[in-house]
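All protein chains but one are shown at their positions in the complex.
Labels for the chains are A, B and C, by order of writing; each one numbers its residues from 1.
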């Protein structure tokens, strides 16, 4: 179905229609590595809090590409030269920027694999696809790695005001129904320009940038770090940790071959070769959920209970505080649990634990958002903003939480 | 967490907030049988056509309940007496009306089980829950079965203008991004009334009813019966059929225990006992997709290929016609496939087949939509509508299709 | 402010941003004849029924131009050649298509002027602007008049599926809050093509066309011909009629000079010269409302009461029927009024009257909407549509109404 003169479109509740601009993009979308993203939830387990949040990495990637098309048009209108090759490079790079995500997006990054980020895995996917597509992705890869001579292109892919964020904030806000996180991506993009190979926002867009940063902060604390979502993600990571332990101890665990591979081996950056990638490419949300469904009946007390908690959304309790948690409270819960079920301290630790969550709304130092003043000068958003005291957004905020079982456990 | 004075709410991108009216409803939602609906896609495999369509039965059930609350308020405002018990009955009945759906909603009804509809299974779930909840669902069950003395209540649950449709048309339209299917549920509900124990729509709502019927028809042909969606659903049913065959022949198939149970046994209405229900309650979309992911590497040519087709969205071709398909064309495709891969005619039949799809937009005979004229008289919508010739909507429309492999298979 | 490299945009709640494509368009928008459209309500007095409906001809004209840009892009993508000059012609023609509207849009066409349509006046405006702009509008005028060699261009401006309708249905639905009238303009435009110099819709757009026709019909009966709106419009026309009578009889009426000109003279097509146009260009909604505000205290019983009715939204009663009104009922009302206020039968006729309203949802004969089948054949939508029996939409529907005073008058 190589549609040349045919208009290939995707319906999108947010943008209306997303148009596929050329056959290279079309074929990349058709590829099984990209189709796999249909089975990876964009927001992990957040649907346990926001029941509408079942959208996928697949849709987000299409959306980001759609916004990139808009950005390219605007920049060209303003006189920025972007060649056909560079356009393709930008579109491919943004389309594939998240292809390295594992099941449930971020949750897996510290359990299935270790010491290798999803961006690094994305790059590995791109290189394999580049070989399959006879080098058509070379420029895209160069842009993605930040090696291409025109730096602003990489900023469109990955910066504090890139097309990735422009789509995901809007999309996550839309599907969760949390209207406060909605941003006006179109206005932001309309205000973009390029000066001295730097992506800048024109002065009249200053309030839109502020709004964007505040919305992003809102989404972090209200949605991405929602306390119930935090519990769920912690439980998921502990399930995988426990599963690894059990496998190491020689227990039999039913699950997909691909998942078993990662349970058995400690894959890190060095060990992540082509073969590993091929197995990784078989993993998605369905491997994890299917495993949990089996393991909820496993004889191991810990594994069984953790799985049931997620599947039946009968989670641990969580308390969030602005100050570090006192361990005395934890000990009480832990002891009670050990006594009640005759389990070890280590086992109780799967249900009674504490940790912290940190977020920085805006990184002022590394790669700030630049504003092009009417005078022609360029200032960072923090300096250009008259009132909001955005500097405070650069301060990392840390919250402390503890989890422990409900009474009836 | 029996929240008495606490307002328990769900975010909904469509209605804003959905409020949980009381603790019975709250506890039903908490039940694992209801939580299971989070893992059942409302629109089956339609997300292969409309990438936004990942919403679940869980969300639809909440949405329908929300509309029921609105309907109850409107009817009471107009003087229709509805007691607190009846209100609870209506809310519970609509909340649980779809709880009997299996994986991928409709696709399973003719493969996993036989001769038993999801409504019947819903009823079985309700009865079990009724026992657990000490009879609190008795009135809801009576309304659901159409046995309660006040017939209009059943019509709010199940009729051509019920709260189920009022939600799913709006919701499916929203998540697919197919704006044409959007209906104004709120206006429709505002126009409802009850005359002689019959649900009626006031005359000024006549155009809204017409619009509702046309939108529904639109959704059927544009979305629910979209040709790509039809292929995907057919492939899914054939996968399960093939899996059953292979299991009967003694082959080993990796899959969840619950799925294996249904592959091994021929469950029909008579055999669907409490034990069956308990196993059925363990099934959801994840069992099926996880199985397909394993089976795509199965040695059986048919099973392997069917699974790959869905997982990689590399489907069969489909031709849709208004006239029955000529078998000669099929034979050509079938013979080519048999020759190419050295497979039997029966095996080729998994990839080359034809069938028909039928839809009736409006059933004029059984339980028509009634319009309350200003004069006080009641007419069916077909008679009350001056122009659209809605009678034609009552004519079943049949389309004929054939599926066959792409050249490269 | 001839913005060459500057992006000139308008905010639009519907489309997000409307971009001004070039400086000719920009200057036309700046012209006082076009700015005048800011003071002409798109939906006349409909805001008395739908309080949100205060949008203007100005905004609609911009919106139509925006959709025309989309249509041009789509058609070019499909291989239809459209030169830069033709593009400009299309954009100018759609931008100015409604510039000839008088105050309150349609209401004035049969009272202020006679026997000359707003399209004819639009053309006169274009010709004057063409002189001012040194002939830059020549091609636009040729397209608008249907004289240009490529007929499909005129169909984009004026046909049963033109950019005018594509915007106004969507816009009127949006601002009234009548969601049922919402159409998916973007999908419709995406399905457009040109075959043999005829605008066609591709087969897969067939349900969208049906939906569009049904939505249009809905808007007519629910909104444009809403009974309260009909009363208001009738009262407005009678105010102007009465004012003309009083002026002819030598009474003094305070109002703007431009309005007085049209009250004093009987302008018809022949008499509509350049001078008339210049005065017409000074008229807008504000002349009429300001006059009514003065006249509500005029000593003439009829004029005074009619004006108060609109200003205070204390309108006549209206009954709508499917059969012609019986005059006996009217006579009773009329006699009562004559007796109560000692007025003549002619005067009573301003408050007691009957008439009919007619609408045809789709004109099947003249310039049907054509569908391009996958086979390459072209059929009219009525023949291509399998089920809806659209033929019935071609039947004119007539309703009969009578107006009469409330008891307390």
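Here, a contact is a pair of C-beta atoms (placed from the backbone, for glycine too) under 8 Å apart; a residue touches a chain by one contact, two chains touch by 3 or more.
Predicted, not measured: the structure shown is a model, and the values here were computed from it.
Within the whole complex, touches from the chain that is not shown fall on A, B, C.
Of the options C:85, C:120, C:248 or C:294, the residue whose C-beta touches the omitted chain is C:294.
The chain that is not drawn here is touched, among residues A:74, A:166 or A:214, by A:214. Touch with the chain omitted from the figure is made, among C:85, C:132, C:197 or C:314, by C:314. On the side of chain C, touch with the chain left out of the figure occurs at residues 10-14, 16, 30, 32, 35, 38-39, 47-48, 50-52, 54-56, 58-59, 62, 174-178, 256-257, 282, 284, 286-287, 289-290, 293-294, 311-314. Residues of chain A in contact with the chain left out of this view: 178-180, 182-184, 187, 207-208, 210-211, 214-215, 217-218, 221-222, 322, 361, 386-389, 392-393, 395, 397. The omitted chain makes contact with chain B at the following residues, 5, 7, 9, 16-17, 74, 77-79, 186-187, 190.
In this text, only the chains that are shown with their structure count from here on.
Look at the contact of chain A with chain C and you find the same residues on each copy: over half of the numbers used there are shared. With rounding to the nearest 5, the Cα superposition of chain B on chain C corresponds to a rotation angle of 180 degrees.
Chain centres here are Cα means. That of chain A falls 32 Å from that of chain B. The distance from the centre of chain B to the centre of chain C, with each centre set as the mean of the Cα atoms, comes to 43 Å. In this assembly, the C-alpha centroid of chain A lies 49 Å from the C-alpha centroid of chain C. The residues of chain B that reach two or more other chains are 178, listed in rising order.
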